[in-house]
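Report on the following structure.
One protein chain omitted, others in place.
Moving on to chain A:
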Amino acid sequence: MIFAARSTVLRAARSQLHPSRPIFAFRLSAVTRLLSTLAVLEQRGGKLSASSLSAIAAAQKLGGSVTGFVAGSGVKSSAAAEAAKIKGVEKVVAVENEAYDKGLPENYAPLLVNNVKNGGYTHLIAAHSAFGKGLLPRVAALLDVQQVSDITGIESEDTFVRPIYAGNAILTVQSEDAIKVITVRGTAFQGVETEGGSAEIVDGSDPKAESTTEWVSEDLAKSDRPDLGTASRVVSGGRGLKSKEEFDRVMVPLADALGAAIGASRAAVDSGYADNSLQVGQTGKNVAPQLYLAAGISGAIQHLAGMKDSKVIAAINKDADAPIFQVADVGLVGDLFEKVPELTEKLKK
């Protein structure tokens, strides 16, 4: 079954490389196995999540064939159809079953393991989102594989680059596992063309494992603003904002003027100025927008971990010695309650 997905042309080419060996010998050697990637795509209500496209971008960078994977109710005509249009995707494996709508790892992991084994994939990739973080290590353990988390670079099919110690060190690591299970940092893998492809949609196998966990409810912050993880501009507020009222009064108009997403430091989130989901940093979101504007943020190691790959960093802070100024491309020392509204006014013009 491992050969089912391969084209006869490639098979012929490969048997010429080792004409004396029977074809099934390839299966034993990771080196000669043809690279094929299954990219797990997250969907909600039939729509693909923007962050999960980074799994496709990384898969394309690896080379070899790229197959998308979607599961949930009625996905074939919605999320899978959307995935099939992505340029470079050869096939989309879809499993229609409402049991997978909430992406619970307890039943989603056996589902993935089943499909990875059936398809003979060499690589399994998902975005390092809440969904991917919860799911992929469980899958890796079931496959007896040591996962590589949150990669920012691909050196070869088995060698990956990832930040450690809150981005203060960069680790290059080589995986010896037969199947590479990887989560990718969304900001490092972008540029998927969502039109122009015409992949075939096929049914995946469904082991119908029961989830021992039941989804009860969710409370998602609603916003018309661009998504923090993928926004091209982010304005972020810290402890210097002093209260939730001030945070909203000062930061929201600035974000509106720039068409930016709003982020926050841990101090601002812990003090209740902003929602938890807006936290930027080692333990919150990683962002890498064109412009990151930090107001009232000192620039602790843990915060810098989440934003120092931004193209341009601007900082407004009244403390001229704040560490944020060491990474900011442009810094303004001053009272943010005065400078930010002034900036907002000038940007509107």
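Convention: a residue touches a chain if its C-beta (ideal position, glycine included) is under 8 Å from a C-beta of that chain, and two chains touch if they have at least 3 such contacts; residues count from 1.
Operating definition for what follows: contacts and distances are computed from a predicted model.
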Per UniProt, the name of the complex member that is left out, chosen from "Probable electron transfer flavoprotein subunit beta", "Meiotic recombination protein SPO11", "Origin of replication complex subunit 5 isoform A" or "Ubiquitin-like domain-containing protein": "Probable electron transfer flavoprotein subunit beta"
Which residue of A:61, A:87, A:117 or A:339 touches the chain not shown here: A:339
Contact partner of the left-out chain, one of A:190, A:243 or A:283: A:283
Contact partner of the left-out chain, one of A:65, A:114 or A:147: A:147
Chain not shown, touching residues in chain A: 51, 104-106, 109, 129-131, 133-142, 144-150, 159, 162-177, 212-221, 229, 233, 266, 275-277, 282-283, 285, 290-291, 301-302, 308, 311-314, 316, 320, 325-334, 339, 342-343, 346-347
